[in-house]
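For this depiction, one protein chain was excluded, whereas all remaining protein chains were kept in their positions.
Presenting subunit A:
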Amino acid sequence: MDFEGQKLAEYIYQYTIIIFGVIGWIIGFIKQDFSITFYSVALGTFLSLILCLPNWKIYCQHPLSWQKPIVQSTPTDKSK
């Protein structure tokens, strides 16, 4: 997971859990049953674990371009 991927994963899990929480709260309020709200938040957490835990391909689209390793010439090489 690169830096851009980490940012994206953070957005995804936060929005998923919050949206599930809000929807669960509304349905729980209408049905007057808090267990619906609880299971909704739990489901949102579980889903975002699936979405963000493994190193999926979309999180690896901005790989860092590292500098090429400098080949140091040692004095012993010069003498040869």
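By definition in this document, contacts are C-beta pairs under 8 Å (C-beta built on N, C-alpha and C of every residue); 3 or more make two chains touch, one makes a residue touch a chain; residues count from 1.
Criterion: contacts and distances are computed from a predicted model.
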UniProt protein name of the chain not shown, from "Ribosome production factor 2 homolog", "Mitotic checkpoint serine/threonine-protein kinase BUB1 beta", "Actin-related protein 6" or "Signal peptidase complex subunit 3": "Signal peptidase complex subunit 3"
Sites on subunit A contacted by the missing partner chain, in the whole complex: 1, 6, 9-10, 13-14, 17-18, 20-21, 24-25, 28-29, 31-34, 37-38, 41-42, 44-45, 48-49, 52-55
